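Complex shown without one protein chain; remaining protein chains in place.
Letters A, B and C name the chains as they come in the text, with residue numbers starting at 1 for each one.
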Amino acid sequence: MTAIVSLVVALLLLWLALWTVVARDAFVAVAGFVVYGLLLSLVWVRLAGIDVALTEAAIGGGLTGALLLGAVGRLRGTEAAAWSERSGACTRAFAVLLSVSVATVLALCVLTLPEPPPTLAPQAAENLAATGVGNPITGVLLAFRALDTLLEAVVLVIALIGVWSLAPDRFWGGRPGPRYGADPDGILTYLARVLPPIGIVVGLYLFWAGADHPGGKFQSATILAAMWMLVQMAGLSDAPRIDSRWLRAGIVVGPLVFVAVGVLGAWQAGAFLGYPDGWAKPMIVVIELALLPTLVLVLALLLNGAPARSADSPPAPGETSLSARSTRPMPAGGTRQ
Amino acid sequence: MSVVLDVFSIVAIVAGLVFFLAGTVGLLRFPDAYTRLHALTKADNLGVALVVTGLLPQMDGVLAALKLVLVWLLVMLSSGAVSQLIARSVRRRECSE
Amino acid sequence: MTGAPEGGTTRILAVRALLYFALWIVVDQSAKPANLVFGLLTSAVATWASVKLLPPASGGVRLGQLLLLLPRFLWQSLVAGTDVARRAFAPQPRLQPGFVDYPVGLPRGAGRNAFELIASLMPGTVASDGTPEMIEFHCLDTGQAVVEQLAVEERAYARALQPEPRDG
Partner (left out) sequence: MTVETLFALCACALVGIGLYGLIVQPHPLRKLVAFNIMGSGVFVLFGALAMRGAAAGMAADPVPQALLITAIVVAFAATAVTVALLLRLIESTATASLADEPPSGD
């Protein structure tokens, strides 16, 4: 029974991937990609990776999907021109041949994998008690492979600097993205007023539970960042100026605390990022607490994009930058068909 | 007693699945964006409600059951809000054309 | 559970904080002291956010009255779902879709948004637009007495709302 479910999920996944790749319309392709991301989290559940499934649903499907949907809207005008540059039949035949060969070689490798498979699970299980956390994934992320996680946080900050550096000079220090001006009494604003406190409780729960159960700072940060984006899109608060001090402090606090703890380990435990005996759990909690604001800010600001307007000239309230949303006069009268 | 509860769960969940099917059929058969929204929100809400009801007796503890109800409430909040947002955006696009 | 119409800000805040803490307990499901302490912190943060986003001055809700609406709401959901399912499975979907303007009594604001939300989950209606005086609903079957039905719902719902300042 479960084998049939797995097979159906795998076939659906392949079909969606193919559909996404060959669809003519970019919007359709991105919509397909979002559904693909959700289906992919089902795959992770079947592959016994609940933590990975949560990350995939939140970041792989959710955030990436939102990012791509935003881009599709702004790239609409360039689609037709690009379509005319479509590769010829010869290139396509070559592409099919190449893709099929790559997939076949990979599949042959899969079928000739060594037995028994190499694994680090016994070592992880043996040493997990020393870290004081109950979720082995968190143990790996913050104790056994803490250097990877530190570098990952640095990569996120560098990516954000990269995005910001694409701002035109005149907007440096300004605010990213359009200023959203949704109807202050509309349903989106209502959602942005009611949902964030609930999102905060659920997000912080995921953060707190990550030590012993599936969950953790990445999934939590995604939910909190999504709540912030909802408030921004409803026009209840504007995107921050990228030159504000508190923002920059919040962005670097995570990596800085991480490095500080690492140096402390080099001094006290004899290795960079080593934890002194009995101090692993509190150190891990300190790192996670410091990483949370960094992750929330960076994830949301990556979605916001490069600064696109100067900070000191906010448009009139209620003005919307989404040109498609023109207001219309309300026709009077009862039933219209 | 547990047999009765199991039968109740199965019946409720199957009924919920029927409504999910109805929502999907409606999505495919109904003529325009608005009517499809009706199909999705109403039939799927009832589907979720029935699946949640069916699962309630299977949960161990009142808190776990409340968590399921919470999921149902959040699904309703989002589907109610999103259906309005889609309806409004389609309406405005139609009127500006 | 009736909050005072005015001067009850503290009371409203306390109720909200309690609700967020209850949410934490339902989500967390463990009674470990450390979790409860973090839960208290979390509900404080959530309450702070809710004060920022939805100031208590914009009117409260009678929770008891709202609970009385629940059976009615559940029944309506059942009717809505079966109604749509019947139409979807019918050999010829019998639809008479169209827009209906409903003259609404509730002032613009969170209370009216919640009503639109509930009405969008009711049989045959989805809110599609609106002006200060009315809400435009899209209806599956304009042959039904939509406006009358909505008026009944609004009266039931308005009883659960505290009088709020009509400042829009």
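Assume a contact is a pair of C-beta atoms (placed from the backbone, for glycine too) under 8 Å apart; a residue touches a chain by one contact, two chains touch by 3 or more.
Since we're looking at a predicted model, the values are computed, not measured.
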item: Shown chains touched by the chain that is not drawn here; value: A
item: Chain A, residues in touch with the chain not shown (by the definition above); value: 2-3, 6-7, 10, 13-14, 17-18, 20-22, 26, 29-30, 33, 36, 40, 43-44, 46-49, 51-52, 55-56, 59-60, 63-64, 67-68, 70-72, 74-75, 78-79, 81-83, 85-87, 91-92, 94-96, 98-100, 102-104, 106-107, 110-111, 113, 117-122, 124-126, 136-137, 139-141, 144-145, 148-149, 152, 155-156, 159-160, 162-163, 166, 168, 216, 218, 298-299, 302-303, 305-306
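Following the convention adopted for this analysis, only the chains that are shown with their structure count from here on.
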item: Pair of chains joined by more contacts [C-beta pairs], A-C or A-B; value: A-C
item: Chain centre separation (chain B, chain C; CA means) in Å; value: 17
item: Distance between the centres, which are taken as Cα means, of chain B and chain A, whole angstrom; value: 27
item: Distance between the centres, which are taken as Cα means, of chain C and chain A, whole angstrom; value: 31
item: Residue numbers of chain A (touch at least two other chains); value: 186-187, 190, 194, 198
item: Contacts with two or more other chains, residues of chain C listed in rising order; value: 23, 27, 97, 116-117, 127, 129, 136
item: Touching residues on chain B, where the partner in the complex is chain C; value: 18-19, 22-23, 25-26, 29-32, 34-35, 37-39, 41-43, 45-47, 49, 61, 63-64, 66-67, 70, 76-77, 79-81, 83-84, 87-88, 90-92
item: Touching residues on chain C, where the partner in the complex is chain B; value: 23, 25-27, 29, 74, 77-78, 80-85, 87-89, 93, 95, 97, 116-118, 120-121, 123-124, 126-129, 136, 138, 140
item: Footprint of chain B on chain A - complex, ascending; value: 186-188, 190-191, 194-195, 198, 324-328
